[in-house]
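Got a structure for you, questions after.
Yeah, one chain of the complex is gone here, protein chain that is, but the others are all in their spots.
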Amino acid sequence: MLYRENGQFKTTYRGDSQIFPIAQDRIAIGLLLAFAVFGVPLLADEYLFRAILIPFLILSLAALGLNILVGYCGQVSLGTGAFMAVGAYAAYNFMVRIDGMPLLAAVLLGGLCATVVGVIFGIPSLRIKGLYLAVATLAAQFFVDWTFLRISWFTNNSSSGSVSVSGLEVFGIAIDTPFEKYLLCLGFLVIFAWMAKNLVRGHIGREWMAIRDMDVAAAVIGIRPVYAKLTAFAVSSFFVGVAGALWGFVHLGSWEPAAFSIDRSFQLLFMIIIGGLGSVMGSFFGAAFIVMLPIFLNQFLPALGNLVGVTISTAGVAHAELMIFGALIVFFLIVEPHGLARMWSTAKEKMRLWPFPH
Amino acid sequence: MGFFFEALIGGLMAGMLYSLIALGFVLIFKASGVFNFAQGAMVLFAALAMARFSEWFPELLGFDNKVLGNVLAFAGALLLMVAVAWVIERWVLRKLVNQEAITLLMVTLGIAYFLDGFGQSLFGSDIYKIDIGLPKEPMFLLESTFPGGILVSKEDLYATGIAAALVIGLSMFFQYTSTGRALRAVADDHQAAQSIGIPLSRIWVIVWSVAGFVALVAGMIWGSKLGVQFSLSLVALKALPVVILGGLTSVPGAIVGGLIIGVGEKLSEVYAGPFLGGGIEIWFGYVLVLFVLLVRPQGLFGEKIIDRV
Partner (left out) sequence: MAQRKIGEVILDVKNISLRFGGVKALSDISFDVREHEVRAIIGPNGAGKSSMLNCINGVYTPQEGNITFRGQTFSHMNSRQVAEMGVARTFQSLALFKGMSVLDNIMTGRNLRMKTNIFQQAIRMPFWSGAAEREESEHREVVEKIIDFLEIQAVRKTPVGRLPYGLQKRVDLGRALAMEPQVLLLDEPMAGMNVEEKQDMSRFILDVNDEYGTTIVLIEHDMSVVMDISDRVVVLDYGKKIGDGTPTEVRANPEVISAYLGTRH
């Protein structure tokens, strides 16, 4: 009843193809953004920012990038951690080696380096498909792991193998407090999400989806698989690289290659599968789910254990987390293989009809 | 020159062990079309089971014979793996029959996490020993031809022998038995196989059990070499390039792929490693596979993927 589109007729094609055609959606997004900027700082404490909100924002950005490659273009990549690492280390090197390099420029340049590496490792996708491609992308992951571990130029010859950044500032404003970091990440995410949505609803997005759905037919229409696949890798790696730079600079402060290991790649893949492949909203849902799950389990399990009279050791909690995480993934994929985004759109469909059943 | 042979033989043997793990992947993929990312976790789980059972059974049943203990532990672990296979088929595979490959892949990842946690909850997370009597001292071959002889690990030699026997046995099983034929039919086309009366669920339980058996043997061998600990599940990541190099659906491919990667890794580490800063074996296999796939996108022995419109 509240969510009806009644009376909202579009008189131009442009109106019909906008990002949020339904007025209620526009209002909802506006409110959400306003809340995110003004409301959250009033309610959130430092822990919430550090442990949940900032990781969520940055990983959403990375998940969005990965979703463009895997969900929209259908190229399976298991090497995302590597591209995040490239973004982070490249940005670090720009920052450290060039005096007076602004933070934003370093981050974006880091993203561009990730783009170049991404396109290079994307070239195999022109010949290799499916699972074979997935394993081939692991070559990127392990090679990059090794590069940042062993080639000391990249870490500015740091003796400990880890690098750190401090004293971040944007246009002269220092980025110190968790709230300021949160706003910076929020800004990046909103702009990048807007660009992503524009790309996927434009003709490049259709090209990507055509390649995903049936690349033989796509070629017959005149779509060039090379262009489509490589642009998917390029755009995706840019997003992921920027996310990597933000992860290192804003979230971690100091890091080693292990921060971008294969576990990170799997984590991002889980996010987009559970969130929903081929969906911008899905990337956010998935990131939220995966970021919050371990925290939720951490708080909840000991309490549950106490309820049953069983004290679970910290190791026990860790093991139980693994088990529950694994079981949840399996359960989720059985129940809704298209992820949270599909559940959300089904719910919206029901909302449009509410209070009528059909 | 002797040094080269040492590295070569060492590589061949390591390769054989990779092939063993790769075999588990190939079996499951051949018969159920699923790329089982949980194979590594299965290796660890099986090894943990065997290690702990070999401690617990003698205590529980009150005997002291090492050989009997090991045999019983092996049998127990095998039964456990069959149970795991049954559960996976019943609660997971059956519900995901027509899903896309990437969904199935992620499900196996979920199973991997689950098995990791479950194994460590059940059996503990310390380092455990498996002692099946493999000799630990090295031996020196061909001392007359090469000064000092070529160092060959006896343990690895026995392990290679076991692995080779298993691989050959499984290949023959696939080719010459009716169950093997049924498995190949299922791998080709689930629906067609069902329509001629092949019981899909039973086949899948069999396949995952056999993969569990392979995982157990692999776990037993690796565990006796390195001790049973968490890093065992990472060995599977080493076997992935082997699977792909050989072609996902080929048993001989897994063998050849394993040998190539085993030798390649060893030789490149020994000869090229010092120039590049060492530790290149984490990516050597993968980069090698990448280049091979560029030339042959379906792996060395895999089936060509033909897109029909």
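In order of appearance the chains are A and B, and numbering begins at 1 in each one.
We adopt the following convention: contacts are C-beta pairs under 8 Å (C-beta built on N, C-alpha and C of every residue); 3 or more make two chains touch, one makes a residue touch a chain.
This one's a predicted model, so the numbers in the text were calculated from it and none came from an experiment.
> Decide which residue listed in A:L42, A:I221, A:L307 or A:V335 touches the omitted chain of the complex.
Missing-chain contact among the listed residues: A:I221.
> Looking at A:A88, A:C185 or A:M209, which residue reaches the missing chain?
Among A:A88, A:C185 or A:M209, only A:M209 touches the chain that is not shown.
> Please identify, in ascending order, the residues of subunit A that touch the omitted chain?
Against the missing chain, subunit A presents residues 12-14, 17-18, 194-195, 198-199, 202-204, 206-207, 209-210, 212-214, 216-224, 231, 235, 278.
Methods note: only the chains that are shown with their structure count from here on.
> What whole-number Å value describes the gap between the mean CA coordinates of subunit A and subunit B?
Those two chain centres are 33 Å apart.
> Name, in rising order, each residue of subunit B that touches subunit A in their complex.
It comes out as residues 35, 92, 95-96, 99-103, 105-107, 109-118, 120-121, 125, 237, 240-241, 243-244, 248, 276-280, 282-283, 286-287, 289-290, 293-294, 297-299, 302, 305, 307, 309.
> Can you tell me which positions in subunit A touch subunit B when the two form their complex?
Going by the criterion above, the answer is residues 70, 76, 124, 127-132, 134-136, 138-139, 142-143, 145-146, 149-151, 214-217, 220, 262, 266, 269-270, 273, 277, 315-316, 318-330, 333-334, 337.
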